[in-house]
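Before I ask anything, let me first share the structure, which is written out below as structure tokens.
The complex appears here minus one protein chain, its other protein chains still in place.
Should a chain be cited, it is by its letter among A, B and C, assigned in written order, with residues numbered from 1 in that chain.
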Amino acid sequence: MNGIHDVGGMDGFGKVVTGEDEVLFHEDWERRAFGLLNGALGQGFFNLDEMRHGIERMNPADYLTSGYYGHWTATLAKLLVEKGMIDESELDRRTQAYQKESNKEIPRRENPELVEHMKQVVKFGASTVREISAQPKFGIGSRVKTINHNPSGHTRLPRYARGKYGIINAVYDAHVFPDAHAHGKGESPEYLYSVRLTADELWGVNGQEAVYIDLWESYLIPVNE
Amino acid sequence: MNGIHDVGGMDGFGKVVTGEDEVLFHEDWERRAFGLLNGALGQGFFNLDEMRHGIERMNPADYLTSGYYGHWTATLAKLLVEKGMIDESELDRRTQAYQKESNKEIPRRENPELVEHMKQVVKFGASTVREISAQPKFGIGSRVKTINHNPSGHTRLPRYARGKYGIINAVYDAHVFPDAHAHGKGESPEYLYSVRLTADELWGVNGQEAVYIDLWESYLIPVNE
Amino acid sequence: MSENHNHDHHHHGHHHPSPESYWSARTKAVESLLIEKGLISSDAIESVVQFYEKDLGPMHGKKVVAKAWSDPDFKQKLLADSETVLKDLGYFGMQGEHVRVVENTEDVHNVVCCTLCSCYPWALLGLPPAWYKEPAYRSRIVKEPRSVLEEFGLVLPDKVEIRVWDSSAEIRYLVIPERPAGTEGMTEEELAELVTRDSMIGVVKVQPPARANV
Partner (left out) sequence: MSENHNHDHHHHGHHHPSPESYWSARTKAVESLLIEKGLISSDAIESVVQFYEKDLGPMHGKKVVAKAWSDPDFKQKLLADSETVLKDLGYFGMQGEHVRVVENTEDVHNVVCCTLCSCYPWALLGLPPAWYKEPAYRSRIVKEPRSVLEEFGLVLPDKVEIRVWDSSAEIRYLVIPERPAGTEGMTEEELAELVTRDSMIGVVKVQPPARANV
């Protein structure tokens, strides 16, 4: 979807602000949001592509004002409701209760097995590489054009990189295809490529700059020279 | 600029909500903002292109949360400060004072001559058509490609319509060129065209839909068939 | 970045700021400073507002549509040179300096928007409705016009071409909707009463008259 998350090439967000305090979490709830989301992902309540798409579907004003971990809580809540794991009205009531009573305690529960499981998740991650029988359609140096698609669902082809001519920089393995995987349509693995798009092609400016972006095979059209 | 204002083709803003109360102004300050901005435009404190660019330069989160007349007040304040007509710190202090004391009175001043002037402004408007000696470069039916430019300043070529092939639907008069006029670079009038861009070209979908958009000559490149 | 202070934003479905919001206070602050500096007058502000709230009266657009429905010659001239014809009728003014009229038919449906801001033919239709100015309409109407029109209750056959007019310059667009069945013999005044604002933006059709006599 052409959501607010797809900010590549936008103007108006001001200068990059650095030199702030570099703590990982500014508030304790951010710390909990980080742990919760990883716990949900690590137990397979939903996958990473669904998680990203949940963020993309936030109201744009909320997206811009809730901060990074606000996004995490938003998608976590949305997906748990959509999967039927928690009830939306119960969640809303509970949210209001915590807003009214900020010292209200969160119940505790221990589960050493889950701790162990999460340690493995963090240690080994989850590869998205899959073996497929097909051969890659493009080789290094191939000229390609990116498709101009505008799906209402999840995609990892950002708006700024659509309908552009580029060159294959690297042929990677076949990876799980997010456009399918975010929508319960299976993994549909496809070859992934690093594609070089010049600043001239992207922005109409001359300059010694290029973007290298990772694109799945079905985002690419062969170009006959 | 590729600002938050350039929403054409974005997803995520939800359904169009109609059937609300249809009053022109929901709050009295919106009424005042409307009168103030028109009074400033009508007296030539700044022009309409500067006004639009002032809105575009709002912080994106502010843009999405301040409402239509919030945009008007934002650009009015920004431009008056930039033109040196009011002092920013004085304005900030005054804003805080009205936030603290909502019943604080606004001073009154009458000026029947200005009332009369504004009546003329509203009645006759301000044409942007200018006579130029050049002939239009394109005729009805000409095939054109829109340029892919990404200026940091004001432009009326939205992102969704860049780098696209289209057909000239109508040749209008020469109009003041916003990309110059918003930046104190004079009126630089150019021929204006209605350009037909099909849904297939814009969004990669088949369908009996097309956008007709008004574009200045320098946004267009001739296409030899 | 002067707006970027710690002020509260209450955002609801429509982002109508609440009474003593930052933007209300900011507007008052600008007004008070301009008044003090002699750069604006209270009565000038009020007269502009009053014009659009009270004096503009019924939409001129309705009369234009009714006349076009009643008089084929007029319609032809109106479509060929909208601006001159409307000026001759006295229908012009701020945000109506340059107007193009387009006609809905069985085969072609026109709908008007402004994706970059909210340009609208004030001189013919008054100030725009809230939805016209919101991102939802502006973002979607150019990309998925058929779905948006369906949300307005207008389901068009697939073969009907939809033309979306994005008012990106100073031309303002007015749609002549299709004349509904059952209006034969009606006067221009009666016809004008049927024409709605939304039908002249192009998001709905004009409904046939209620058949009180049936």
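Convention: a contact is a pair of C-beta atoms (placed from the backbone, for glycine too) under 8 Å apart; a residue touches a chain by one contact, two chains touch by 3 or more.
Being a predicted model, the structure only gives us computed values, none of them experimental.
Undergrad: Of the residues listed, A:112, A:141 or A:184, which one is in contact with the missing chain?
TA: Within the whole complex, the residue contacting the unshown chain is A:112.
Undergrad: Going by the touch rule given at the top, which residues of chain A touch the chain that is not shown?
TA: Spelled out for chain A, the touching residues are 5-11, 13-18, 20, 22, 24-27, 29-36, 38-40, 42-43, 45, 52, 55, 58-59, 61-62, 64-70, 73-74, 76-78, 80-81, 85-86, 88, 90-92, 94-99, 102, 104, 106-112, 114-115, 117-119, 121-129, 156-158, 160-161, 170, 172-173, 175-176, 178, 192, 194, 202-203, 207-216.
Here is the rule we go by: only the chains that are shown with their structure count from here on.
Undergrad: Greatest Cα-centroid separation from chain C: which chain?
TA: A
Undergrad: Centre to centre, by mean C-alpha position, how many angstrom separate chain A and chain C?
TA: Whole-Å distance between the two chain centres: 39.
Undergrad: Cα centroid separation between chain A and chain B, in whole Å?
TA: Between these chains, centre-to-centre, one finds 33 Å.
Undergrad: Taking each chain's centre as the mean position of its Cα atoms, how many Å separate chain B from chain C?
TA: Averaging C-alpha atoms per chain gives centres 16 Å apart.
Undergrad: Can you list the chain A residues in contact with two or more other chains?
TA: Each of 2, 14, 60-61, 65, 150 in chain A touches at least two other chains.
Undergrad: Could you check chain C for residues that touch two or more other chains and list them?
TA: 1, 9, 11, 15, 135, 143, in rising order.
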